[in-house]
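A single protein chain has been removed from this complex, and every other one stays in its place.
On to subunit A.
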Amino acid sequence: MASRARPLSLAAPALAALLLALVAAPLAAVAWRGAGLSLGPADWAAVRFSATQALLSAVFSTLLAIPVARALARRSFPGRGLLITLMGAPFLLPAVVAVLGLLAVFGRSGLINGALTALGLPPVSIFGLHGVVIAHVFLNLPLATRMILQGWLALPAERIRLAQSLGFTPRETFRHLEWPMLREVAPGIALVILVICLTSFAVVLTLGGGPSATTIELAIYQAVRFEFDLSRAAGLAGVQVALGAAAALAAWTMARPAGFGAGLDRKLALTAPGGWRRGLDGLVLLLAAAFLAMPLWAVVLRGLPGLAELPAPVLPAAGRSVLVALVSASLTTVAALVLALAAARRPSPTIEAAATLPLATSGLVLGTGLFLLLRPFVSPMSLALPVTVLVNMALSLPYLYRILLPEARALQADYGRLADSLALRGLARLRWLVLPRLARPLGFGAGIAAALSMGDLGVIALFAGERQATLPLVVQQLTGAYRIEAAASASLVLVALSFALFWACDAGGRRAGA
């Protein structure tokens, strides 16, 4: 028993410990330097607002993703594959780029207000809590859709056939097949979105409309940079992690394994009901595609004019970013696979926490803490790229873990005993069982991790040297120097590269899994 699982049983706890240490150690370092934890009276308002907007964003993203994923799962139409691939794109946009793209549609001189004005109606404003939620749904709906779609595609053909032969109505299909699948998949997805929105900074502040939209992360900024009150920064960061932990616990208790059992891997789509349901699916897909594609198109249009005259530093920065992305995506994929396989064998709250909490850490506290911890020993500048890789890994692992977990569970439930009885273990098990069966989610997840690591500025600010700028940093420098057009083009390069990396991994996974 013990011998069979040895590599995993050692690697997974070690990884979980490393991730938890990455959450706790910088926080402790900041708290130690600030001599304690404290909170100001205004901070609770920030905590409330952060939690509210994150909860709303998570609920709307997940609920809206369900009809979109279902329509994609049961309808076939030309361009379906393209639409599914494009679904990755919004999630990969840097926050500021996404906001500008959304404004081109929802802003004062955007498409919607243009149409309203033409109809003689008063304009609507995107600034406020609703704007924050719209932006978070724009960013996260595609991810949620893709993850739920995986769930639909993983329904065994045998169950679908059984449902068909029993003459299930759409309502009964939902109750007996789709609901159990959603019950397994959806809480984890909502959790990841909630936690990522909890720490969202630029989106909330830019679209929030004013100081009533103060988040925990902004309060941390203020504490560190204007007051140098490290104990308050640590206190706020602690609250943020605690909220993330509470959400993780809630999702963990809500999720139920669907327990469909193994099938023979024959391809069979769900019966696509006709009539008004057909029209509704079409409408859902059309609306989702328009909602996601219009801001993306605006990003492309903004970036095109300056593309011919890209500033020289963009190229080497792009090279560095791609390198960082590839290295951190490889590390993340291995780490997430180890954790997901271990969690599939035996549910573990520790692994669950380790694969969630990095998302809930404050970027600024993480960076400051690492800086405090490492500086006595090495020059921070010499560590810029390794630290970026490490932090990117910790921050993208939760997505990958979430993507892998349901399928790793199914793999363990369906094939675990067979593989054990065949003494299929170690590398052979990986080669003949795990990798082929998990190729699709692995490809998708690796793509997400690579693209996230491209776009993420992370904590590099405290570690950045003179000549180590990554592409997101160059974009930031360009906007800081009034070069808005060049910045838009550099952003387009960033988005295109992220998307190319994502597409390569995703398509690779789908081909290997087919």
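Simple rule for what comes next: a contact is a pair of C-beta atoms (placed from the backbone, for glycine too) under 8 Å apart; a residue touches a chain by one contact, two chains touch by 3 or more; residues count from 1.
Throughout what follows, contacts and distances are computed from a predicted model.
*Asks:* Quick one: find the hidden chain's UniProt protein name among "Thiamine-binding periplasmic protein", "Phosphoribosylformylglycinamidine synthase subunit PurQ", "LLM family oxidoreductase" or "Lipoprotein".
*Replies:* "Thiamine-binding periplasmic protein"
*Asks:* Which one, A:52, A:76, A:117 or A:379, makes contact with the chain that was left out?
*Replies:* Per the contact definition at the top, the residue touching the missing chain is A:379.
*Asks:* I'm checking contacts with the chain that's been left out. Which of A:141, A:205 or A:433 qualifies?
*Replies:* Going through A:141, A:205 or A:433 one by one, A:205 is the residue touching the chain not shown.
*Asks:* Which listed residue (A:13, A:170 or A:311) would be found touching the missing chain in the intact complex?
*Replies:* A:311
*Asks:* Which residue among A:130, A:183, A:345 or A:483 touches the omitted chain?
*Replies:* Only one of A:130, A:183, A:345 or A:483 touches the chain omitted from view, namely A:483.
*Asks:* Would you indicate which residue among A:48, A:175 or A:225 is in contact with the undisplayed chain?
*Replies:* That would be A:225, which touches the missing chain.
*Asks:* At which residues does subunit A meet the chain that is not included here?
*Replies:* Residues of subunit A in contact with the hidden chain: 33, 42, 96, 99-100, 103-104, 107-109, 125, 127, 201-202, 205-212, 218, 221-222, 224-226, 228, 311-313, 368, 371-372, 375-376, 379, 381, 461-462, 464-466, 469, 473-474, 476-484.
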